[in-house]
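The complex appears here minus one protein chain, its other protein chains still in place.
We just call them A and B in the order they show up, numbering each chain from 1.
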Amino acid sequence: MDLGLVVYAMNLAAIYALMAVGISILWSSVGVINMAHGATFAVSGYAAWIFTGAMKPVIAGAFGTSAMATLALAGALVASALIAGALCGLVIYLLAFLPIHDKPNFQVRALIITLGLNIATVQTLLWYFGPRNQGLPKIFGFGRWEVLGTRIRYDQAGTIIGATLIMALTLAWLRYSRKGLEVRAMMQNAEGAAYSGISRQATALPVLMLTGALAGMAAALLSQTIFVSPTSGTIPLVKGLTIALLGGLGSVSGALIAALLVGFLEAIIGAVPFLGQRYVLFGTFIFIIAVLVIRPRGIGGLLDDTRE
Amino acid sequence: MNDKVFHKVGRRPWEWRGKPDGDTERRRRRVPGTKRHWLKWRDVHNDKSLTRERVLADKMPLWWTLGLGAVVLVTPFLSNTMIGVVTIFCIYAAINVLWTLIVGTAGIFSLATLAVVGAAGYVAAACNVYLGVPWPLMFLIGPLTGLVFGAILAAPSTRLDGLYYALLTMGVAEICRVFILQLRALTASGGAITNVDGFIPEDWFLQRPGLLLGFAGAFVLLLGALLVWRLVNSERLGMLLRVARASREDEAFAEAVGIDFRRARLMVFLISSAALGAVGAFYAMYFGSISPQIFSLDTMLLLFAMMVIGGLGRAEGAVLGAAIVTFIDKGLIELGPPRIILVALCMIGVTIFAREGLTGARAQFRDFRNRKSGEARARRTEKGGEAMPEEATEVHDKQELYYRRFNKRLRDRLKQLITPDLIAEHKKDPLGHHSDGLARVLNYFRRGEMADKYVIHRMKPAEERFRIMAISGERGRPPRVVDDREYTDIKEAYHAVFLLRVNDLMES
Partner (left out) sequence: MPELLEVQQLSAGYGPLRVLHEVDLTVRAGERLGLVGLNGHGKTTLMRALTHMTSWQQGSIKLDGAEIGGTRSLGAGRRTSGLVRRGIGVAPQGDAIFPGLSVRKHLECGAHTKTAWRTRQERIERIFDIFPPLRPLEHALVGKLSGGERRMVSIGRMLMVEARLYLVDEPSLGLAPKISERVMTALWDLPVEGAMIIAEQNVALLTGRCDRVIGMHAGRMRGDVGHVGLG
């Protein structure tokens, strides 16, 4: 396997992991399958597009065309995407969590509401911006590195590094902060969490905003490779959901491993001459279905060795 | 003179009630070939008029007839476009009813319903166009394909549950779409098969007679779907599943009592898949073509929105939802893209406020009203009430509640009357003239319930030895002895009973 393929696979895996980990955390701690994750993705992309479009003249005026200008633009892009993602999380909290979280059928109803939100948002974007693709400024530039005889594009490297950084930050937050501990406690036993003085309403908001921000980050990173369009969130949503399921919903490490697996699988299928790019989705689904039929709890089921 | 009629609270005066003749035997017609009755008539006793009345216990058949009849009557007078809309509504409603069977009755959360329809439609259309099979045979090929496809889909459903299976079926639909798009033979038409023969003659295509014929076919299709739904739900298969669903928390329980619900679920799945195959064949015939659009996520979501708005798992919900969404999506076409937003907003609104869609709103409102009135009753009767909010809604006889409330107030008032003076008065003269207070207390005691009522037992005839006993309140069960104290004076015994009763009163 050559290095280019590995980098490509890592690139895919990084984006998938951002989506899947968000979906997985949200499901196990709050009990919402967030179908609006794709909408969050698209909204963040558009927010970044609008904001960078507005900031470009300002930044050009302040820094000219120096390296500082690129840096400021990158900051503006990432920050706007993150903030838009978090705000989407807030909207989901207000619509799909707060009114119904102690009513019957909460999980199914939350799924339906987020699904409705997804459709409504995507259609609104289509209506307002039209189906045209929008290109965002390339914050990593267009160059390539020569490493061990293969070329690595800057945006690929940037995506991998950025995603790894964000994932590491998220995991560290979950692991070491007090709020993260509360989230993990709620993921594992909601009733026990209540007995430990952890409020569901107070924990759900940061989790929803965090997962929204993760989707925003994924949008910002993916915008370096492909264009932003109203429906650009659908494929990441479906991929994120499938990978979260493959990882065994609720298992963060399972989702990470699943993202890596699927990333490599897609890269390999795309590279094999007689299969090619057309069979990527096909192959991934078949792989996931096969794994789930053999191990119904996904990869997380293999990792979890605690007693029932 | 007095022509004003007073109705009991909760009684609906507009509701028609039969007045059966008590002398003649009751005759009910049965559905030919079965033991079922056409309508569920029940005889009830009217407490007020003391007569027998006949009511329709299950009014759903009435609403179905009215609704479907209205569709048949109105459609011929609509414009050409609207006839098309109604036809599409019928097709979607048929698919939704069958989907309801899978989701509601079988409890399998499959999202591949449209994939089954599409696959059957494609195979039937391909047989017609490329192999020259005549169109009536498509109705055979469709269900067969549906059955095979359903069997393939059903295999993993025993192993995966809920979300995992939903995802898998979504994946299958996507695989179908990609597969069709990549077929070399169909690339010229973008994956669509066109020029499919159908039951509508070619020169009638898109003409008014053709449209009406199409509508008639689609309506028959909807009726067929409803028939399948009804048959499955009312026969052994559906009943088994209903039992299994009642103990959903514990599927092991259903297995332990001998219900093979897995097999029943698979059977329901296969039956609806075959029926969906027939819908697929009809779909290809009606439009004269079939395109990969049918496998797309958007179409699936549109149908899902219909079910959600109407109420997941109910046939009437599936049809009502189909009517609403089809009207918004196809009827208000001049609105442009915002109509999908409208559908999504409907979906969000209904889900936030209704527990089980629009058709479940009535039951939800009743629950809400019962709960609120129960709570209010509990609050109102806090001083004197004995009924809990939940209990108050359970006690059917409201008189019972008021009696309890009255009793409690009475006891509270009597408790205040009981003083050492009063007891001394009774001790002095258990029988004979009493003061007003004592008379009231004694009257209350006399009225007490038979169970646990105290009696004095003369231990031997003509001997002045008494014991106090309590009546069991049950026929055939002897009274129990309260304590082993013996009294030699009947007056003393009277007073002891009085003290016991006072004690009980003060403790209650």
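Basically, contacts are C-beta pairs under 8 Å (C-beta built on N, C-alpha and C of every residue); 3 or more make two chains touch, one makes a residue touch a chain.
Keep in mind it's a predicted model, so treat the numbers as computed, not measured.
Residue in contact with the omitted chain (choice from A:185, A:271 or A:293): A:185. Considering the whole complex, the residue from B:371, B:465 or B:480 that touches the absent chain is B:371. Listed for chain A, the residues touching the missing chain in the whole complex are 102-103, 178, 181-182, 184-185, 187-200, 304-307.
Everything below uses one rule, namely that only the chains that are shown with their structure count from here on.
The centroid of the Cα atoms in chain A and the matching centroid in chain B are 40 Å apart.
Contact residues on chain B toward chain A in their complex (touch as defined above): 156, 159-161, 163-164, 167-168, 170-172, 174-175, 178-179, 182, 297, 301, 304-305, 308, 312, 336-338, 340-341, 343-345, 347-348, 351-352, 355-356. The touching residues of chain A, when paired with chain B in their complex, are 33, 95, 99-100, 103-105, 108-109, 112-113, 115-117, 119-120, 123-124, 126-127, 234, 238, 241-242, 245, 249, 278, 281-282, 285-286, 288-289, 292-293, 296, 298.
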